[in-house]
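A protein chain is absent from this complex, but the other protein chains hold their places.
Let's turn to chain A:
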Amino acid sequence: MNKVMSNKLVIALYVLPALILIVALIYVPIILTGYYGLMDWNGIGAMTFIGLENYTELLQDAKFWQSAKHSFLLALFSSLSLIIYLLISLVLAGKIKGANLLRKIYLIPMLLSSVAIAQLWLKIYDPNNGILNSLLEVLGVENTPTWLADPDLVLYAIFVAILWQYAGFYIIIYYAALKGIPESLVEAAKIDGANPIQIAYKIKVPLIAGVIKVTIVLAIVGSLKYFDLIYVMTGGGPNGASEVIASYMYRQAFGSYNFGYGSAVAFFLLIITLIVTWLIRKLTASEDEVQY
């Protein structure tokens, strides 16, 4: 087998199918998006080359920056929420009763499709018949909030749903990483007299630092390009109060038929994501790899 793998031709041959797919489905569209971003195009008719005009417009577009602000807020909240997920995983990975069942419960939202989750939360947030407002009414609240119609609340109301959607995913990742820590290290710490909090904070968390870094990147990048729940639950409204970059891009391209401008937004989003990823990697870089 080693012999075969040393043959360049064979390597190329085995890599080729995946390579063709990834180039055709990912890299070519990226390049095309960059190209369309330089055009004035409605998606159907003729294209006109306008250079960087879309981008200069973008930089002055207050609606774009508002949606960018929302995307970054989402990124902030989802990275902060990682702390909670980590705490839950630490508890789950400790020897508590029913950890197995709880793990599955946390994972269930991950298995639902975004649209189903959106419908679920729409029912919860319904201002008159919703579970949440009915509960508040029982508790005696007079002016119950109109969650998804209130420009001040809508963003946070959706954030809750999004964080709920992804909680299971991160908990599972942390749980698996924590389970991978050799028992002997924890035992040794115990013998040295460390209490459970010290074990968690000084032994376990540093040991899974690599995984934590990856989840931070995933959470932030995932938030920046987030689309599904927002599109289904509010469509970015009311009055752009819950618009994020991806939903703004979609509205420009498919709502206003500004395909060129939409492509410019998409390409700009790609650049932002790349820069942020690079920054995170830079900030969290460490010399010593963890070794067991």
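Annotations for the structure displayed:
Everything below uses one rule, namely that a contact is a pair of C-beta atoms (placed from the backbone, for glycine too) under 8 Å apart; a residue touches a chain by one contact, two chains touch by 3 or more; residues count from 1.
As a convention for this text, contacts and distances are computed from a predicted model.
Comparing "Phosphate transport system permease protein", "Carbohydrate ABC transporter substrate-binding protein (CUT1 family)", "Phosphoribosylformylglycinamidine synthase subunit PurL" or "PAP2 superfamily protein" against the UniProt entry of the hidden chain yields the protein name "Carbohydrate ABC transporter substrate-binding protein (CUT1 family)". Of the listed residues A:Ala99, A:Leu122 or A:Ile181, the one in contact with the hidden chain in the full complex is A:Leu122. Interface note for the absent chain: among A:Leu76, A:Ala149 or A:Val205, the touching residue is A:Ala149.
From the options A:Thr48, A:Gln198 or A:Ser256, the residue with contact to the chain not on display is A:Ser256. Residues touching the missing chain, restricted to chain A, are 3-4, 7, 9-10, 13-14, 42-46, 122, 125-129, 146-151, 154, 234-235, 237-240, 251, 255-258 (touch as defined at the top).
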